[in-house]
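I have placed the structure first, in the form of structure tokens, so that the comments after it can refer back to it.
Only one protein chain is missing; all other protein chains are in place.
Chain naming follows the written order as A and B, and within any one chain the residues start at number 1.
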Amino acid sequence: MISLSPQSSMRKALKTVGVFALAIFYLVCAKQTGFSFRLMWEGMPSFVKLLGDMTPPNWSILNRIFPAFVETIQIAILGTTFGAVLALPLIALSSGNINRNKFSYLFFKTLMNLVRTIPELLYAAVLVAAVGFGPFAGVLALAVFSMSIIAKLTSESVEAIDPGPTEALAACGANKAENIVYAVVPQVLPVFVSYFLYVLEINIRVSTVLGLVGAGGIGQLLKTYLDLFRYQNASTVIIATFVFVVLIDQLSTRLRARLI
Amino acid sequence: MALVIEFKNVSVTYPGGVQALKNFSAKIEDGEFVVVVGLSGAGKSTMLRCLNNLVVPTTGEVLIDGESITHAKGRALRELRKKVGMIFQNFNLVNRSTVLRNVLQGRLGYLPTWRTLTGLFPEEDIQIALNCLDRVDILDKAYVRADRISGGQQQRVGIARALAQQPRVILADEPVASLDPPTSHMVMRDLVRINQEDNITTLVNLHFIDLAQEYGQRIIGLREGELVYDGPASEVTEKTFEEIYGRAIRPDDLRGASA
Partner (left out) sequence: MGVQRRQTLTRVVTIAAVIYIFVWSAAGVSVDFARIKRGLPAVGRIVNTMFPPDWSMAKVALEGMLQSFYIAVLGTTIGSVLAIPLGFFAARNVAVYRFLSIFGKQVLNAIRTFPELILAVFFVASYGPGPMAGLMAVGVHSTGMMGKLYADIIEGIDRGPVEALVSAGANSFEVVRYSILPQVIPEFIATSLYRFEINMRAASTLGLVGAGGIGVLLLQALQFRRWPIVGMALIIIVVAVTIIDYASAFIRKRIV
């Protein structure tokens, strides 16, 4: 039997074993989560009933929920701004060409990576428990989240800058701080601003759901309606949120096209 | 000698108004080695692709062994396409697959769908594929990924793939344009050898006139979609090419290097 593939029979056997292992793995996953195709199917009627409870949407509350959207945007703006400000020292500390101390540079870089690993919703939930319900928790959560992303992205740009100007400045006697301000900042500022806007856009989206854990904005309104079983109001909120996100998307695409 | 290919007043107009082929007629007999020359855009590619209906003529038809491939559809079209093997300028191999798997693609037309979809190729067909690789002297690369071999080797795999179809006709669309001069000659020699050993009618598009003169048996010249020359290669001179091109011959019309 001529073989069609270059692999030895050993590797082929391993591959077959691998496939079996994968199948068993999936069975384990399914069992542990109680997943089955039948169960998926059985949940459909409840789902449909839920949709039924949610139609028709209660449009009369539209002007009541409008302020919540405004709040959502405000949370995003504030959170991103705080995050960006907090990011500044961290950028300097986690850029290899500014922070020459190998250990501290690695420390801060790893710290930023760790902070980034935690989903923003978790930050929001923790902060809600810490400072109470409301937009303040949302702002703080977004601040932490934004800080870590902006810091990571900007520090990568900082590490990629042209070393020329920094050398030139060092050669004529500038100290570290002056070097940063006059050589690094001008090169990195445009990128920093674009990262800021990028994160802002993400945060507006995120901010719409943060409220579901109590951190203000439209999400909190949604949670209230759901908790009170006011499904028709909830569906209005959901549809409005959907439209809102699409609008923001469109707006940012247009703006980006114009700025580039 | 039997008539294998017949172009009957074939015209091709692309959407957008460009007329790539104007009333082209030609008869090609069994076992001929024809080189088609002309400037870029003269209609060489279009003409070749009318032969396997990758391009559908706007008017006229192309007959293969007396059957119209232009009007064939579905199964009949696929049966006719089996008879025509094609080699491409960019090789058109599946990069991530091995050389052998690429060549086996030539056998797809001969196997039932259940086999092709499961990938269970019969031993006999695998052997045919290996033999084709051997014929172009690249059997040792059978199990290597297609993107890990050189351009010249990739083209030879392309030839092997066409050979695996056990075709009546082999079409080669600028087969050496992406290769360096010595490799170009090697590939042309391979094409000639196969034409002579297997008596497979071969049509090759070239824009290198020295290669055309050296390897062609019969030369067909196209200019702006029209047939402007059709005759034996032995009677062709540089002046003929100038007439075909409609301009003086330039250095980059020549491949260079020698056999």
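Please note the rule applied: a contact is a pair of C-beta atoms (placed from the backbone, for glycine too) under 8 Å apart; a residue touches a chain by one contact, two chains touch by 3 or more.
Since the structure is predicted, the reported quantities are computational estimates derived from the model, not experimental observations.
Residue B:108 is the one among B:39, B:108 or B:192 that touches the chain missing from this view. Taking the complete complex into account, B:90 is the one of B:9, B:25 or B:90 that touches the chain left out.
Summary of contacts with the chain left out: across A:39, A:106 or A:168, the touching residue is A:39.
Touch with the chain omitted from the figure is made, among B:44, B:81, B:207 or B:223, by B:81. With the whole complex as reference, residues 25-26, 28-30, 32-35, 39-40, 43-44, 46-47, 50, 70-71, 73-75, 77-78, 81, 113-114, 117-119, 121-122, 125-131, 135-136, 139-140, 205, 208-209, 212-213, 216, 222, 226, 238, 241-242, 245-246, 249 of chain A touch the missing chain. Mapped onto chain B, the interface with the missing chain covers residues 52, 54, 77-82, 84-86, 88, 90-97, 101, 105-106, 108-109, 113, 116-117, 158, 161-162, 165.
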